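In this view, the complex is presented without one of its protein chains, the others remaining in place.
Showing subunit A:
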Amino acid sequence: MSDTELSRRLTALVRAAEGVTAVYPAQPLLEAAAGVVAETLELRPAGSSVDIERADGVATVRVQIAAADALPAPDTLRRVGELLRRATDAEPSLAPPVVIAVAVRLVDTEPPAR
């Protein structure tokens, strides 16, 4: 499975997790565009917000989320992290070690407008 396909699958997994109201790329588009315009943009088609980076024999899976205020944010973080861990453990294209980084960018008191 390509990293783009894997990212799309992991993004869908995170988006569906209890307590997650939004999923954001770990690297904002503008920031990415300032570096490697075409490549980065091409690597992030719609629906693939989970970043997968491979360097020095380590794969790093990064994502940022909005967490629902209705649930404690640490519980949501652990849930998402463990979901990603199970998914990456089962993914043959991701050889260990795999580092997973999940960050809450905001705690949502309202659902997204759409």
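The rule is short, and it goes like this: a contact is a pair of C-beta atoms (placed from the backbone, for glycine too) under 8 Å apart; a residue touches a chain by one contact, two chains touch by 3 or more; residues count from 1.
As a convention for this text, contacts and distances are computed from a predicted model.
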Name per UniProt, for the chain absent here [options: "Peptide/nickel transport system permease protein", "ABC transporter ATP-binding protein", "MoxR-like ATPase" or "Asp23/Gls24 family envelope stress response protein"]: "Asp23/Gls24 family envelope stress response protein"
Contact with the hidden chain (one of A:S7, A:S48 or A:Q64): A:Q64
Sites on subunit A contacted by the missing partner chain, in the whole complex: 22, 24, 28-31, 64, 66-67, 69, 72-74, 77-78, 81-82, 85, 97-110, 112-114
